[in-house]
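Read the structure below first, then the notes.
All protein chains but one are shown at their positions in the complex.
Our next item is chain A:
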Amino acid sequence: MSLKNKLHVLKRKFRSSKYAPAFNALHTFLYLPDETTHGGTHIKVADDLKRTMNTVIMAMVPCLIFGMFNAGYQHHLATGAIDAVSGGFFSSEFWTLANFSIGFWKILPLVIVSYGVGLGIEFLFAIIKKHEVEEGYLVTGMLVPLIVPVDIPLWMLAVAVAFGVVIGKEVFGGTGMNILNPALTIRAFLFFAYPTWMSGDKVWVEGAVERANEIAAGANLDAISGETILGSLAQGKDFAYSTADMFLGFIPGSVGETSTLLILLGGLFLIFTKIGSWRIMLSSALGAIVMGLIFNQVADAGIIGEGSKFYGLMNTPFWHHLMIGGFAFGTVFMATDPVTASQTNKGKWIYGFLVGFISILIRVFNPAYPEGVMLAILLMNVFAPTIDHYVIQGNVKKRMKRLKAKVA
């Protein structure tokens, strides 16, 4: 008996048991089910939710791999083991096995914990609530390791994932029903519960926290640190990264957010495959540019002096904002989440613009934590239904007007 038939027999055996959703979830990863249409259309398109989610994951894989190299690169750079990159994107200092192995062994556990805990909870809820395991977490589980600092303790990540999946998603009814982006809910939980692990100049470089602890314990070692560009700007400090570094991604930051180039390619892939909304990505970039330009004007006009603590970020050329911090990553992979974004095409323009606009606003004015994308997207997630409501009211009003014209 072939594997296909064996599994089919097993599926029938499991059908009436409460573990059927768990079995089906695994079975459908191997085989597209034998389900046929009944009632309604007799044929269906080739796409399903698994394919859609898989496409998003494919777009993120380059960022993940780059993140692994970058984790090692930042570590070796901070310890002085290697020199800064000098040869563009394919610099030999960056793409080394030594860099990769540090990142790989550091980031793989993040991925495993993220998927293990998250999918575990999804399976549990599917069994309890007797529905199929939905694919939403496939993307969330990949996003999470990419938006946390590389040194985040695994238990914290596990706690945050559990919180995010249960409170951010399952209490609303699971995939498709949530108000807030689950991955950002997880990150926001980490940010508010363990702020020392989510900001500062130690967490972005592998080994920096450990080294600091050793020094505090009396070890005679050089401290290593790595401040993100945003952190430096917020404190009015200089940083040693060129525009090319920012664009290519040779800078400290959350695991997958640093390479604007690869994120851009991922975004173009999502637009080409029609999985990601180009309206949100484009309008979000526009929103950020507009806000950045406004701040540039304010700084140029001398309204805010060089002594002001906001000057550093306000004076940053507007287009740099698109490349530093998590802006690009958030815009391409998180603002475009169809469940939590606006659902009408017109609404997507407004939603995206405001995500970009507010990101830069928070980024500049938040003294404690110079990153606004996470909070901007979460805020706009909350307002997305309101935006849609007004867009749809336009259509409703048109209908009312037509009726009135008839009656009059």
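By our rule, a residue touches a chain if its C-beta (ideal position, glycine included) is under 8 Å from a C-beta of that chain, and two chains touch if they have at least 3 such contacts; residues count from 1.
Basically, contacts and distances are computed from a predicted model.
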item	value
Record-based protein name (UniProt) of the chain missing from this complex, from "2',3'-cyclic-nucleotide 2'-phosphodiesterase (5'-nucleotidase family)", "ABC transporter domain-containing protein", "Na(+)-translocating NADH-quinone reductase subunit A" or "Putative ABC transport system ATP-binding protein"	"Na(+)-translocating NADH-quinone reductase subunit A"
Of A:E122, A:E135 or A:E227, the one touching the omitted chain in the full complex	A:E135
Sites on chain A contacted by the missing partner chain, in the whole complex	4, 7-8, 24, 28-52, 54-55, 132, 134-136, 173-177, 272-275, 277, 338-339, 341, 343-345, 348, 388, 392, 395-396, 398-400, 402-403, 406
